[in-house]
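Structure provided below as structure tokens; questions to follow.
Only one protein chain is missing from this complex, and each of the others stays in its spot.
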Amino acid sequence: MYVAVKGGERAIDNAHAWLGEERRGDHDVSELSVAQIREQLSLAVNRVMAEGSLYDPDLAALAIKQARGDMIEAIFLIRAYRTTLPRFAGSEPIATEKMACDRRISATFKDVPGGQILGPTFDYTHRLLDFKLAAEGGLSDAPEGDAQQGDVPHVLSFLDGEGLIQQEKQGANTPPDLTREPMELPANRPLRLQSLARGDEGFLLSLAYSTQRGYARNHAFVGELRIGDVPVEVEIPELGFAIEIGDITVTECETVNQFTGSKTESAQFTRGYGLVFGMSERKSISMALVDRALRWEELGEDNLGAAAQDEEFVLSHCDNIQATGFLEHIKLPHYVDFQSELELVRKLRRDTMAGADSTPAQEAAE
Amino acid sequence: MTDYNFAYLDEQTKRMIRRAILKGLAIPGYQVPFASREMPMPYGWGTGGVQVSAATLTPEDVFKVIDQGADDTTNAVSIRKFFQATAGVDTTEETDKATVIQTRHRIPEAALNEDQILVYQVPIPEPLRFLEPRETETRKMHSLEEYGLMHVKLYEDIARHGAIATAYAYPVKVEGRYVMDPSPIPKFDNPKMTMPAIQLFGAGREQRIYALPPYTEVVSLDFEDYPFEASKADHSCELCGADDSYLDEVIVDDQGGRIFVCSDTAYCTARQAAQQDTPTPQAQEAAV
Partner (left out) sequence: MLATATSTSAMQGGFKDVPTEAARQFRAIMNAIARPGRIEAVDGATPPAPMSVAAGVMVLTLCDPDTGLYLAGDHDTADIRAWVQFHTGAPIVSAEKADFAIGHWDALAPLNAFSIGTPEYPDRSTTLIVEMDALSTQGAALTGPGIKDTARLSLPDTEAFQRNALLFPLGLDFFFCAGTRLASLPRTTKVTERGAS
């Protein structure tokens, strides 16, 4: 006698218990603290904050711990938490020229006012496994320099001064909010940038790479990449002025891209822009390249049919939480729809067999 | 879960969803964009249905969740638990006792009544999506009532297979205007869509809500010489003997043995219970 499978509830509870056990791992190994993750896996924390769209290193570290190091799962936890938070105010735009830079490089000029700062980069490390770290390497102290004084002007502002780079229009409108309004296509640039800022790093990296290899190539140079802390200010209506509520670390990338003017417009460089929470260098450069590729129409370029030029394609698929949810949902039972196809295929086969027996195949079948 | 608001979502989000539901009911079959929120369950796992349910439930409601017609599938269990915890609503597995039913891929066998609301989880709300992947294009096609592409697709099916080769998510036309995706229900369920209950459709990842008021005219697309046909496996249920319900095929051994059982577990259970009072041997005998 066939008995239908029951007990979904108990199975779920048991699965969760098992998950908790696996998360903890071997009890002989001491448990990771959230503070350890925050301090020692800070680039993972940065990515979770960036793609989770929530600047909170402690929560991001907790999410990484809870997700057993699965970054997309951790991002998902942060997104789901973020959505429940009340919105008290919107900040003033951050002023990245006021950034206290930990890193600032330009690939377009050998030296720039304010200087180049390599900062804590992997760039020139030889990628040799450091077995000293396996033996718990201990503290490593870096030499200290003098703190930067005053603002650090943007490298691209020097090109701007000469009229060599295309001017960005100052928008007076409050940008739309991707998390509060449904995406509407075609999107404007603020909406695109928002979407890219929380988009999947791997997806944007691959798209950016595709532009470099010729799928809508746009000759990007890193005009400037800067990483550091900027103050966040919020205007308090009762006070009538803005007050500083804290600092956040961001990575900003501006690319210089060539643009061969037209008969009416003299040649000018153009730019792509990337801004990401935390130290997220690869992501911000990728974002700038994809931003630039998406601007083809605005800048009078041809649509080459490249993926990175296709706004609807990029914006509809860059969100890894949407993507992973839909991808993984095919694990859910689909036996009802599968059953309906199964019957259909059986019926079509029966019809075909019957047809083959009596009459020659329909011409229409071609 | 007491730290969260009634039915989880904050009030502003619920208002936004409620406004979308009202416009959806005013324009049956039209997909209203809404600012879908990130829910504590993955996109593709019913976030649209969950948001619509969250915006619809009252403390007095009795809530039922089915997935593939069954109350005890894991995701149905998970969603039911979510609303028990966040809205404190009573739940049931009995279709006629429920006031709000959230479903994935089925319409219950028992006829619904005027006091019930059926909330569908929808993965891809756009019926034209697999013919034209661009939202910018499909939106234009709906606005111009330009559905030729859909008819071409159905016609090509007939030319190739001798029949319309769509077995689920079979497109319908609503009140003679919008072509609508009924969600991936088997086409067996399509004729039930003109019903006394309110039907609400939520697609979270795709940020769309649509709706059918009671008794709305819902017609499955077809051709005069190839009329729509609601089909099911040509068997009766092994457990309750029903020959009018949609059936799941269950493989029972590795010799090709298979049986068919109701996909609607509540329907099947009720019939079996009724039969225990007046036993019919047929169902028992046929079972392997």
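A and B are the chain letters, set down in written order, and residue numbers restart from 1 in every chain.
Operating definition for what follows: contacts are C-beta pairs under 8 Å (C-beta built on N, C-alpha and C of every residue); 3 or more make two chains touch, one makes a residue touch a chain.
Please read these numbers as outputs of a predicted model, since none were measured by experiment.
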item	value
Missing chain: touched chains present in the view	B
Contact residue for the chain not shown (choose from B:Lys81, B:Arg139 or B:Arg258)	B:Arg139
Residue in contact with the excluded chain [from B:Ile107, B:Val122, B:Met150 or B:Ile198]	B:Ile198
Hidden-chain contact residue, picked from the options B:Tyr178, B:Phe201 or B:Tyr246	B:Tyr178
Omitted-chain contact residue, chosen from B:Met16, B:Ala98 or B:Ala242	B:Met16
Residues belonging to subunit B that touch the chain removed from view	5-7, 11-12, 14-16, 18-28, 30, 32-33, 55-60, 114, 139-140, 142-144, 175, 177-178, 196, 198, 211-217
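Note that only the chains that are shown with their structure count from here on.
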item	value
Centre-of-Cα separation between subunit B and subunit A, whole angstrom	34
Footprint of subunit A on subunit B - complex, ascending	4, 8, 10, 33-40, 42-45, 47, 67-70, 72-78, 81, 104-106, 123, 134-136, 158-163, 165, 167-169, 184-188, 205, 207, 231-233, 238-239, 246-250, 252, 259, 261, 263, 265, 284, 287-288
Sites on subunit A touched by subunit B in the complex	1-2, 4-9, 11-12, 76, 79-80, 82-84, 86, 179-186, 312, 316, 321-322, 324-329, 332-337, 339-344, 347-348, 351-352, 355, 362, 364-365
